[in-house]
Every structure is written in C-alpha cells, then in structure tokens.
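Only a single protein chain was left out; the remaining protein chains are all shown in position.
Showing chain A:
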Amino acid sequence: MANLYVRAAPTTDLNRNTEWFTYPGVWSTYILILFFSWLMVLSIFACSPGMAWTVVHLSHFFVTYQFFHWKKGTPFAEDQGIYNRLTWWEQIDSGKQLTRNRKFLTVVPIVLYLIASHTTDYQHPMLFFNTLAVFVLVVAKFPHMHKVRIFGINADQ
C-alpha cells in the first residue's frame, strides 16, 4: 500500500477552496471516514449496527448540509470575496453541473440511506428521519437548485 503512487494532474480551478477536491484520493478518504465513524459509533454506544448506520447517516446529513449548502464564501480572504454569495456546492467545478465529483457526492447520501434503512429493517421512527435527511440532501444537489434560495432562507442582506 505504501508503494502505490498516483499522479496528480494540475488543475485549472483557481478557487483554492474547492480545488483540493480534484486531486486523487478524495473519494476514498470520504468513504473511509464514513466507515470508520460507523465503527466508532458502534464501539462507543454499543448499539445495533442498524442504529449505528442511522446515527452516521443523520450526522453526515447535518455536517454536509452545514458545510456544503449553508456556509457561504471561503475560509480565507485572498480571493477578495468573489465567492461570498456561493455555497461550497455552488463553487465546486466552477459551477459546472453534473460533473463526476457532483455525481459522486449525490450518490453517497443515497447509498448511506439504503444501508441505514436496510440494516434497521425499515422500521419507524428511524425510517422517517432517514428519508427526510436524504430527501433534503438530494434536492439541494439538483442542477435546478443552483443559486436558488427558497423563501429567501440563507440569502444575503
């Protein structure tokens, strides 16, 4: 494993906030973090695997919604605020829709939902919360929702 090398192709993305997502190894790291957090939840709470997946799915929902779809702008000031009105999701791939990265990020919550519902045997109330979470996340990632602020929630002053 230590002898495996990957070649990093130079990107044309000037936005330093999003260009790290174009380098190799991001998708694997994302999946590995989800898997290890499931193991951690299982060991800390000593609950059933299904509950652990539900916990991972819901916390994934909160974390990704906050950082991908709620927080706007970039964590540094060098770009002089040109991305201040855009959330991270709207910034990646310079706003181009339906790229490979976007498709991957849309599939991950759906797969998590399927695993969580399957391992809890589709029981309520877990099914209700899981479905709500995946519905909100997937709708937020639609191409039609690019730069849309429903009822002015999270719009600028």
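Everything that follows uses one rule, which is that contacts are C-beta pairs under 8 Å (C-beta built on N, C-alpha and C of every residue); 3 or more make two chains touch, one makes a residue touch a chain; residues count from 1.
We take it that contacts and distances are computed from a predicted model.
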{"item": "Listed names \"serine C-palmitoyltransferase\", \"Neuronal-specific septin-3\", \"HBAD protein\" or \"Mediator of RNA polymerase II transcription subunit 18\", matching UniProt entry of the absent chain", "value": "\"serine C-palmitoyltransferase\""}
{"item": "Touch list for chain A against the chain that is not drawn", "value": "1-12, 14, 16, 19-20, 23-26, 28-29, 32-33, 71-78, 81, 84"}
